[in-house]
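Got a structure for you, written out below as structure tokens; questions coming shortly.
Right, chain A next:
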Amino acid sequence: MGVELFYPEFEVVRNYDRCIACRVCERQCANEVHSLLESKGIMISDESKCVNCQRCVALCPTRALKIVKSNCTLRENANWQNDTIREIYKQAQSGGILLSSMGNPKPLPVYWDKILINASQVTNPPIDPLREPMETRVFLGKKPERVQRDETGALKCELPPQLELTMPIMFSAMSYGSLSYNAHASLARAAEKLGILYNTGEGGLHEDFLRYGKNTIVQVASGRFGVHEGYLRSGAAIEIKMGQGAKPGIGGHLPGTKIVGDVSRTRMIPEGTDAISPAPHHDIYSIEDLRQLVFSLKEATEYQKPVIVKVAAVHNIAAIASGIARSGADIIAIDGFRGGTGAAPTRIRDNVGIPIELALAAVDQRLRDEGIRNSISLVVGGSIRNASDVVKAIALGADAVYIATAGLIALGCHLCRTCQTGRCNWGIATQRPDLVRRLNPDIGCERLVNLLTAWQHEIMEMMGGMGINSIEALRGNRLMLRGIGLTGKELEILGIAHAGE
Partner candidate 1 sequence: MKRVYVNEQWCLGCHLCEYYCAFANSGLSDMATALKGTRIVPRIHVEGDNSVSFAVSCRHCKDPICMQSCIAGAIYREDGVVRIRKEKCVGCLTCILVCPYGSLTPDETGIAQKCELCLQNGSGAPACVRGCPNRAIVYEEREDAV
Partner candidate 2 sequence: MNPYLIIGNGVAAAGCIEGIRSVDPDDAITVVSAEKHPVYSRPLISYYLEGKTDLNRMQYRSEDFYETNCCTVIPGQAEEIDPVAGSVRLSDGTTLPYRKLCLATGSSPFVPPMAGLDGVRKKSCFMTVDDALLLESYVTKQSDALIIGAGLIGLKCAEGLRDRANSITVCDLADHVLSSILDGDSAAIVQRHLEANGLRFRLGDSVRQFSGSVATLQSGETIPFDVLVLAVGVRANTALLRSIGGEVGRGIVVNARMETSIPDIFAAGDCTEGFEMTSGQNRVVAILPNAYRQGFAAGVNMAGGDAAFTKNIPMNSIGLFGLHIMTAGSYTGAPTEERTETTLKRFYTDAGLLKGFILVGHTERAGIYTSLIREQTPLDTIDFEAMKKIASTSYFSSDVRRKKFGGVV
């Protein structure tokens, strides 16, 4: 088609009074938006290529640039909105499934924002975390039902394998391949410094990161990329990925262009081949199959590593979680529908799955109703955005949370949601060496450590306000939460009272 039916989504606004034609924007834009018009000595832009990643804006030394959403719009229509029409144009042109990245951007309810946290007044003193110990350490893993004593009457103090975290936050699975080497290095180093864990995702483990094994969760996904015995043994825990919040019921597809060099070697597939993770694990068509895989993995690692089963939050998540809890798994990870992704079909991302808040509340209550909550730890992810989200998740019943998008944002991600192109200007979701280099892991690690250190302080402040000085006393402590503007049904599912009650 010779006619572009849609005006570019963004406009590059350049203040020519400030532009010194240093060409940083040109050098830093992998989408080739900017160029120098040599004849006039001025910078010009091709806005149709702009994805609004803000790299040029951030690096422009004279702040001569801004990217704005184009106000060239179609006639207003609440039903046929601009984005809807744009998608139709795209599909009419391409004939393909629409692809997107990162989490669901639709204006669906964010329950975290409708939950408020309690604080102590008079009858119970708040605790000042600057003066008193404030504990955020958690142990993830199965807890036996009964204590045992030996013949002398002493307690037998052995527990099944536990993951110790200095705070109830982990970096969730993002594969090497979808992420750059330096992004992975940043995550691994930060996890080590923070005393938490990061997750390899389904792309295998680069040998350079073996040294972070104590802080690594190795993932086994349906494509089984990079999975071998040494891999299983090299982490602190093994995660079986059954699903992902951004695309429940869908496998993964890392295009061959990203399968280069070390990525190919780490995944153990030839260079340039597409890495396709099937929708199901073809050896798991039922819960009893899952149990077999859980125990296969435990056998392979001599029962030294906790096994995590990660599922997407779907409608009957409570029953699924109950099944997993009885499958031998040590930890269940639930990924809500706002969770991020390097690439997902847009329709799936935006329409499939349920919010993590509701899934968490339902699962935690279900496991308690069945009396098995202590036999499995519960980790939730899917758009945990800040420390108060963490506090609310813990109070709803999670043992810990998984964060990913927040971590990427700390690394510089501007949520332009075009990871699938492989041209990430921030060096995060790309394999192009010149782009990968833009993420210095020294900085990346430092920023991640800063972020979570700040969150930890905030968590402590909020805990102290509630008069709680250890995170386990917050876990499942739903009395500390109140809903605001929620229906009776929503409150019932969340298991919390309304503000004012």
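By our rule, contacts are C-beta pairs under 8 Å (C-beta built on N, C-alpha and C of every residue); 3 or more make two chains touch, one makes a residue touch a chain; residues count from 1.
As a selection rule, all candidates are chains of the complex that A comes from, given by their letters.
Because the structure is predicted, anything quoted here is derived from the model rather than measured.
S.K.: Which one touches chain A in this complex, out of 1 or 2?
M.R.: Spelled out: of the options 1 or 2, chain A touches 1.
S.K.: Sort out for me which residues of chain A touch candidate 1 in the complex.
M.R.: Listed in rising order, the residues are 17-20, 22-24, 27-28, 58-59, 61-62, 64, 433-434, 437-440, 442-443.
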